[in-house]
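Mind having a look at this structure? Questions to follow.
Note that one protein chain of the assembly has been removed; the remaining protein chains are unaltered in position.
Entry: chain A
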Amino acid sequence: MSYAIRAEGLVRRFGETTALAGVDLGVRAGTVFGLLGPNGAGKTTAVRVLATLLRPDAGTATVAGYDVFRQAHQVRQVIGLTGQYASVDETLTGTENLLLIGRLLGYSRGDARARARQLLAEFHLSDAADRAAKTYSGGMRRRLDLAASLVGRPRVLFLDEPTTGLDPRSRTELWGIVRDLVGSGVTVLLTTQYLEEADQLADEIAVIDHGRVIAQGTSEELKAKVGGQALVVRPADPGDLAMVVGVLREVAGAEPELNQHTATVPVSGGDVLPAVVRRLEDADVTIAELALRGASLDEVFLSLTGHRAEDGTELAEVPA
């Protein structure tokens, strides 16, 4: 099995902050690899190191077999990068932005123009092709940015939070584009804060927190790792929810999570379910719904990091 991206022991500090604290990654050619982590986890730093933009303080990495430091120029010839924030020249039109990249990549004027036209059409930007990018909506800008990273037909594509700020339709559309690219043999490394995105797209996921990979595997493997299951209870009378929570806490030995009408608690042994049913019966609580289901990636994340994926606030204060 050949790796399109390999990293070993990447360390990068910014003053007091350790953005990467020894990251190892292996991305097989032709797959999508999801780097999942909360704000400040080190995702962007990892991407910047792998895309030759940032030197690590320690560790080694190769992309398509080329060393990212010693052979940076070769690496740049095989990669495409879409950074976390759309990096288009706002004063140029969509066409000009893509022409610029094409020309810099050595395309003739005609080829660069043809490639620009083709990409603009593919990304539904043909109508806006001759408008300055500063008049684009956030979603259009993101699409132009992605188009720009594809001008050179990269073999390895880095996408740093590609769908942040996109509406659900654009997000689904972008997922489709990524799948097509992978279908044509491109290797994709994408970072995301959205568990669903990693679940949907990634063949393999690395969960990163405080600059460290804390778990790695397919989404199924990760879910299994956490031990699997959650018990969901919905009482017929929402007023009984407090009682349900009390019972779940006691029987499962974990703090249940409250949603609007349901309480969910992770369970491991098989004896929890009957015990819960018995206790609720004793307490005269009518159960509208009771289900045992596999852990969501959300719960995986919670159990691995001790905090929710979207909840970066708690991290901001903690010097890594």
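A few remarks follow.
The rule is simple: contacts are C-beta pairs under 8 Å (C-beta built on N, C-alpha and C of every residue); 3 or more make two chains touch, one makes a residue touch a chain; residues count from 1.
We adopt the following convention: contacts and distances are computed from a predicted model.
Considering only "Rieske (2Fe-2S) domain-containing protein", "Transport permease protein", "Xanthine dehydrogenase YagT iron-sulfur-binding subunit" or "Carbohydrate ABC transporter membrane protein 1 (CUT1 family)", the record for the omitted chain gives "Transport permease protein", by its UniProt protein name.
Of the candidate positions A:I5, A:A19, A:L36 or A:A51, contact with the hidden chain is made by A:A51. Checked against the full complex, the candidates A:Q77, A:Q118, A:T164 or A:Q216 give a single residue touching the omitted chain, namely A:Q77.
The chain that is not drawn here is touched, among residues A:A86, A:L189 or A:L241, by A:A86.
The residue touching the chain not shown here, chosen from A:A132, A:I214, A:I287 or A:L304, is A:A132.
Counting the whole complex, the residues of chain A in touch with the unshown chain are 1-2, 28-31, 48, 51-54, 66, 71, 73-74, 76-81, 83, 85-93, 96, 100-101, 103-106, 132, 148-149, 152-153, 155, 182-186.
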